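Would you mind keeping the following structure in view while I ask a few things?
Just one protein chain is left out here, and the rest sit where they should.
Labels A, B and C are assigned to the chains in the order they are written; within every chain, residues are numbered from 1.
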Amino acid sequence: MFVCWCGSNIAATVDVEAVTEAVRTEPGVVVATNSQYMCSEGWQSSIRNAVAEHKLTGIVVCACSPRMHEPTFRKAAAAAGMNPYMVEIANIREQCSWIHKDKPEATEKAIILARAAVAKLNLDKPLTAGESPVTKRALVIGGGIAGIQTALDIADAGYEVDIVEKSPTIGGKMAMLDKTFPTLDCSACILTPKMVDAAAAEKISLYTYSEVESVKGFVGNFTVEIRKHARSVNSELCTGCGVCMEKCPSKKTKSEFNQGLSNRSAIYIPFAQAIPNVPVIDREACIKFQTGKCGVCEKVCTAKAVDYEQQDEIVTKQYGAIVAATGFNPIKLDNFDEFAYSQSPDVITSLEFERLCNAAGPTKGHVVRPSDHEEPKTIVFVQCVGSRSTVDCGKTYCSKICCMYTAKHAMLLREKYPGTEVYVFYIDVRTPGKSFDEFYRRAVEEYNVHYVKGMVGKVAPEDGHLRVQASDLIADKQIIIDADLVVLAPAIEPDPSARALGTMLTASMDTNDFFTEAHPKLRPVESPTAGIFLSGVCQGPKDIPDTVAQAGAAASKVIGLLSKDKLIGNPCVAECNEPLCNGCSACELVCPYGAITYEEKPVFDHGVRETRRVASVNEALCQGCGACTVTCPSGAMDLKGFTNLQIMAEVDAICR
Amino acid sequence: MKFSYFPGCTLKTKAKELDSAARGAAEVLGVEIEELDEWQCCGAVYPLARDEIATRLSAARALIDAKRKGQDLLTLCSACHHVIKRVNDDMKTDADMRGKVNNYVQPEAPYEGETRVVHYLEMLRDNVGFGEIKKLVTNPLKDRKIGAYYGCMLLRPSSVMSFDNPENPRIIEDFISAIGAEPVIYPYRNECCGGYLALEDRGISKDMSSRVMRSAAKAGADSIITACPLCLYNLNENGTGELPVRYFTELLAEALGVKSEGGLARAC
Amino acid sequence: MPIDEKGTFRPKIVAFCCNWCSYAGADLAGSSRLNYPADIKIIRVPCSCRVNPLFMLRAFQRGADGVIMCGCHPGDCHYTSGNYFARRRMTLLFGMLDYLGIEKGRTRVEWVSAAEGQKFAGTMNQFAETVKSLGECRRIEDLRCKESVG
Partner (left out) sequence: MPVHVDEKKWAADITLSSGANVKKCMKCGKCSGACPNYAEMDIHPHKFVSMINDCDVSALLASKSIWKCLSCFACVERCPRDVKPANIIEAVRTRVLAPQGQNRLTPEGLPKFIKDLGEDAEKIPQQLLASAFRKYSR
């Protein structure tokens, strides 16, 4: 029995000495001691000595949460020659000393928790963890900058990696952007080489226009079904000449890539640098698919690549690790019509503005009003549309990127069109990041952008203008501006595909559908589910530098995993007491992992040897949830490390 | 379809045409309207203060009466609708208020917000259906460009009123289309007309109402319709006078070919 | 009745928390220094579906005054579906316990995510308060166990 002080974290409210004394007389306890920091190297060696000296078969540590240091103490036990699973931890910090102020009360509780741990330890059995092989291939879901960077880094280390991207091209949101802050280098110029690298890399396979259909298995051994949507164009034959798009008579579909600011044909490549450079047919918009008449693209295709008969294809592959890089979208602005987004074409989102600025965009980089194609003279930017909001249609978090891109937009406008007046209405300007604040200050000081503290209250489209009504909180006066263009900075939210993916991966998500990390500080790129890693905005709002850094970090974690030949499994798995099993299949039905099968086995029961149909647990598949143990009507199923007897012993100790 | 109906004071006096046209149109639409027996003035203003009980009682009584009859409670005047709907929400969500009001009114069974409060426009949209109205229109109001004026009370706060999108509502526009006219969307249709200050501070009311009316006129409307007697009064008396303002039920009755005199006689 | 020096009743409450969400939520409550009564002792289980109704009965048998089970939010179970099983089992169990005279207030199921330290502490405070107001629970307490322990 070892009781930790955790400096004053525990010792301040729990009488550590009293706890040590109280448990000394518990059954099975041979030695009880306490120390300043049990997790320190020095005390771990003293554990080793104690194990050797007293021939200990198990240890109880009264310390912080097992979620924090269970692995540490297990390692120490193993180093001392003990079975590492003969360690029990009484959580007397997070669940005792930190929440209770009254010392006697906290001490009493700590003693009870320690007793429960002793009671459990007395019933512990040495466990051996199983091993499983690792499939040396990774899956990256999402082909934006996060997914591309992760895949490139994994491939660079020599491992096979597949990218699954649901749109027809990789590139994601970054491909839509014009310039990037704070350096103002062109987004396409830095992204397209990476896209080309990803396409060219021998170790990377791209599955565009594809989605993950199902995920089975566990860390090191995932089986994933990928649905390749029918492109209706044979990628092998297509030369990417683009004649089909030119001739396609259906040209009225809003371009997703241009945020609806231009139209595209039914057979289309999203943008010129798309990878792969192979069109897809949007079957909803295609006249051939809708009416049966047309077939122009097939006729004009000299490569004979158009294939109306193509069907979705399911590809099944094995992976050792999976990276979620599903990215984000700006929120829909239907519920923010005080800014008249759906009432005036001249109220646009910042992503639409990116397309307007972009030389490859619908206006060739010429910033004009969508309504009349006139150059706007007065432009108003509205920050935090839906961010930091606790009402239903908003998001409670800060979207992080808007302050900086708005400074960029304002600056670009003033540089390109010095005659314009540019206003930015903000709540706070948040610029943590290298050279970020300097960038924002340049917008104010050098480019004369008018920053006004105060949220816009109403945008009224009238007389061809947008009457913007706001209040300047610092001057304490009302501001009314007749603007020509209003640019809204919508909150960003995880792509809707993330929710379904999270369920498939059993990777937990927060209330906003961002993936949760295993530890917010110490394990930021791993999901709590083993073998699942997180890259980019799917974990939380971030800009391009942060995304790329996280993408690299996720890759290094994947590489670490794939470099192992075998993985040590979790030994706390279900176990069937065969003589008790009545062969009812109830456990098989509730097992979420398909880890239980039934086998005809010789069973020795009350002196009789007979062949019976009994449950058998695949220890590699079992994740140790325990659903089967409670379902089992005969009590044959039990969970190692959390046996029925152990939990009841804990109950008894607590209620004593 | 049968509804309990809460007309409210103004509809019995200065806004008889709002009421009578609504009754006449309902007949054509096959909607039965049963005026509550002993309704009292709703108070015209929803008491925002949570410690005000007395001012909520008349609305609560109307709600309880409708519950007793097992009917939805139909309202027409924006102010009545606003007050009754919000009091109903209090009765549903505020246990403290619920206890106090029940204590005062002493209904057979405690009232917990069971009654559904339906505005006449909501009834047209959800119970009758604008498509159905279109079919019943005998006298489509062709070539009329009508601006809908929502004002404040039907829409806000949307979390309670849940009437329509508070910043870009459609319901009256859809209604205008259903009766064969062309809806005109203008930005100030959901901004305040300044009604509460029409007595005390007429200057402000003039500014507000004029802005609304100018906004509608600029957008090309030839008239404005509303559901609120105070808005109507205020736009008429304090607006720019550019556009006529009428109740939406009057136009409905007109489109359905209902003679309003008959309705008037009954209402008086 | 266990009464402390100040003369207040101190109930015995057992909380079963799943390792992935609610135990982590409890840890978060701890690291956020949110108070709740020391009468609550947590038992860690891998998943709420590991909680056998027998464990709860055992607790009441051994003199617990209240038992609460916490798991991941529906749809967020680390093991996909465990909390759904747990929810159904507990609904049946609580109905039976109520029939046995163990008031509904003594049993509770709550979904607490790893990020909801505040909710965890709030729930525990509420639950402890309720159990406290219900007083001691001796309905199915096995007095033999009591005596043998002394």
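Quick note on the criterion: contacts are C-beta pairs under 8 Å (C-beta built on N, C-alpha and C of every residue); 3 or more make two chains touch, one makes a residue touch a chain.
Keep in mind the model is a prediction, meaning the values are calculated, not measured.
Just so you know, the chain we are not showing touches A, B across the whole complex.
Summary of contacts with the chain left out: across B:38, B:51 or B:143, the touching residue is B:51.
Residue B:192 is the one among B:192, B:217 or B:256 that touches the chain missing from this view. Contact with the chain not shown here comes from a single listed residue; of A:33, A:329 or A:389, that residue is A:389.
Where chain A meets the omitted chain, the residues involved are 338, 384, 386, 388-391, 394, 427, 453-458, 469-471, 473, 476, 478.
Against the chain not shown here, chain B presents residues 8-10, 13-15, 41, 43-45, 47-51, 55, 77, 79, 152, 155-158, 166-167, 191-192, 194-202, 204, 208, 229-230, 232-233, 236-237.
What we mean here is this: only the chains that are shown with their structure count from here on.
By number of C-beta pairs in contact, chains A-C lead all other pairings.
Taking each chain's centre as the average of its CA atoms, chain A and chain B sit 48 Å apart.
Centre-to-centre, using mean CA coordinates, chain B is 51 Å away from chain C. Chain C makes touch with chain A in their complex at residues 12, 14, 19-21, 23-24, 26-27, 29-31, 33-36, 38, 41-47, 49-55, 58-59, 62-64, 72, 75-82, 85, 89, 113-115, 121, 145, 149.
Within the complex formed with chain C, the chain A residues making contact are 65-68, 91, 93-96, 98-102, 105-106, 108-109, 112-113, 116, 503, 506, 508-511, 516, 528-529, 572, 590, 592-593, 623-627, 629-631, 639, 642, 644, 647-648, 650-652, 654-656.
Across the interface of their complex, chain B is touched by residues 334-338, 340, 342-343, 391-392, 458, 460-463, 467 of chain A.
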